[in-house]
Each structure stands twice: as C-alpha cells, then as structure tokens.
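Of the protein chains in this complex, one is absent; all others appear in place.
After this line comes subunit A, so read on.
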C-alpha cells in the first residue's frame, strides 16, 4: 500500500512540474528525492492525491469533514446567512473535488489552496449579494494555479499558450470539447459519453469552437 501510494504521488508530481509535452523526458529522474518527500506526507495531501488520481470517495469524505465546519463558519461570518454559508461550502468543496488535479504541493499547503478557493468564491458571492452581479472575478484576482510564463521559444508552445488565452472566451460547451479533444486527447465518443450528449453535438461544438479560435488568432496577427 505504501509503495502504491508513493507511486501515485510520484506521477502526480511529474504532472505538476512539467507541461505535457515534456513529460516523457522527465520520467524517472527524481524517484529518490520524491520517495523521501512522500514518507512524511501530510494526511490532507495524501487525501487530495487520492482524490486527484483515483477519484477516491473516502479520501474526499475526509477532506469534506475536515474543511466543511470551518468553511461554514467563515461563510457565516462573511455572508451572514445560513443558506449562503451552505452554498459557500458546496461551491468550495465542488472545486476541490473537480479540480483536485490542479493542486500543487510545491506551491503550498492544502489548507492554503482550499482557503484560496473559498476566499475567491466568497468574494464573488458577496458581489452577487451586494451588487446583484453575476460576475466571477475572484479567480482572476487570486489565480488558483501558477500563472506560467513561457520558458522556451518553442513555437508550438507559444501558439498553444495563445490559443489557451482565447479558450476562456469560448462558451463553456465549446471550450469543454476543444479542451477534451486537444488537451486531454479524448476521442469524440469518450467526450460524448462524458458529457452525455450525442456525438453529433460534440462534432458541431468542436467545429464552432475551432472556427472561433481561428478568428481570434487571425485578428491578433493582423
């Protein structure tokens, strides 16, 4: 069990450190130091790794139990309403569940990561309550992950980065499909199954999304 866990943690480590393109080269280079690192791992970190890699429900239950009362207390204090505090718990823990793969142990503790998610969410909820605005600025103000600066001059890389900037501008439905196909390398059928839509819908979203991205790039190069 111990070994199994270390192995998973090691994979996860690679995933965080290197962009997908370079991953193959990075393998097996730092097994020793990583194993050493894993032996005194904090239970919150190992729980989040299990959630990220295996969608482990028991591990998530542990995280939920750990953070829920504190998020609720924070929500009550800031938002001043039971229902909104519940919403804050729900929104924060949903992000922990769906984006656990974005947690990077090198960047800080699990508590700091969850705090960041919670504070950002609370910021947007407060604007919703006070200004009746459905905007989402929290994650732009305090990014949940590193804002990477391109380190090499690889043209592909740059183009990818440029495209990714524009991905945000695509409607959610198109964005999911473009990301699924080009970044996660899923097949159209796998995406259709995951999103529970017919494959024809995937095809048309992909076409629309790519056309839109193309037009963004063209206007930028003018």
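Observations on the model:
Assume a contact is a pair of C-beta atoms (placed from the backbone, for glycine too) under 8 Å apart; a residue touches a chain by one contact, two chains touch by 3 or more; residues count from 1.
Here, contacts and distances are computed from a predicted model.
A single chain of the complex does not appear, and UniProt lists its protein name as "Cupin domain-containing protein", one of "Iron-regulated ABC transporter ATPase subunit SufC", "Cupin domain-containing protein", "Cytochrome c oxidase subunit 1" or "ABC-2 type transport system ATP-binding protein". The hidden chain makes contact, of the residues A:90, A:189 or A:215, with A:90.
Within the entire complex, the positions of subunit A that touch the omitted partner chain are 15-16, 19-20, 55, 57, 60-62, 64-70, 74, 86, 89-90, 93-94, 97-102, 108-109, 111-112, 114-116, 118-120, 122-123, 127, 131, 133, 135, 137-138, 140-143, 145, 147-150, 160-162, 164-165, 168, 176, 179-180, 183-184, 194.
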